[in-house]
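Starting off with a structure, shown below.
For this view, one protein chain was removed and the others were kept in their places.
Presenting subunit A:
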């Protein structure tokens, strides 16, 4: 009887352990559900001139948050189209403030700008995203992401329906941006990508996305203008845009261990505060936004993968079948074959259009001439023959 109880206890204990282990594993699974191992950020301010101070302040405040949450400068590509801190009109040189009365200096003393001034162009931006940079480009100017990188892309400046203006002289369209992201997907340059844009009619910029694993946020819908926050009377310009101002306030509460997810980010700056209606797009994103942490994109939380299996490195790596009969079948990833050479070499020649043989045409014309001369007078024929 005691042995029975002991066996029951043992069984119960094993069950308990197994349950706990599964629970732990579920939580562990949940913890590792994002699937990324490193974080990158590309922060772009596209407008120059002193009265666009607020765009530089926007970008620098996101830079500040991202750096505070752990992404190092080597993984941040910061593009600022103009130098506000050292502008001749800045009454407080070497500072860029985001709150009036000079409460917060987002320029700091360790800012690293990778692309400055006239280097911020559409071409450079697209080259960074797609990785097509000349070999002489230094590492700080490259986006060296891989297929396990989560990338945060933040754009701010002046925009319109379907375009974003760079430097007052050129534009990037939403189609170009979507194609750039598709190139990134095909070259496996990101795992998941969060795209935030703070411009007028910003929602138009993410309308054309078609690559998987993209989530997008914009500060205003098509037809609406994004408005700026308060001006500072001593500096004489508007310091921040509303959306990024409230985004900064939201991010100031995030620390590396916080569990806030994307649904809270979508709620940042409702219409009562922002005057414009912020929008977001999650249909291309595979995971549920509620399970995506803010720190997945804004921070760099080091993840460790626990594996219970030994990997035999001498054998060639084979496709793994899913060990547990998971609901999600892991997709077989292959590179898209952009130039199917074998097909080109071995294809059949294209059928040319059929022409009647040449002699036939000659004969036809001779016949026509003969008929002509017969009708109109044989005397002309004598002149020919």
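Following the convention adopted for this analysis, contacts are C-beta pairs under 8 Å (C-beta built on N, C-alpha and C of every residue); 3 or more make two chains touch, one makes a residue touch a chain; residues count from 1.
Just so we're on the same page, contacts and distances are computed from a predicted model.
According to UniProt, the chain absent from the figure is "GPI-anchor transamidase component GPAA1", selected among "GPI-anchor transamidase component GPAA1", "Protein MIS12 homolog", "Radical S-adenosyl methionine domain-containing protein" or "Erythropoietin".
The chain omitted from view is touched by exactly one of A:50, A:250, A:266 or A:373, namely A:50. Screening A:3, A:88 or A:139 for touch with the missing chain picks out A:88. Residue A:236 is the one among A:223, A:236, A:270 or A:363 that touches the chain missing from this view. The chain not displayed touches subunit A at residues 49-51, 86-91, 93, 233-234, 236-237.
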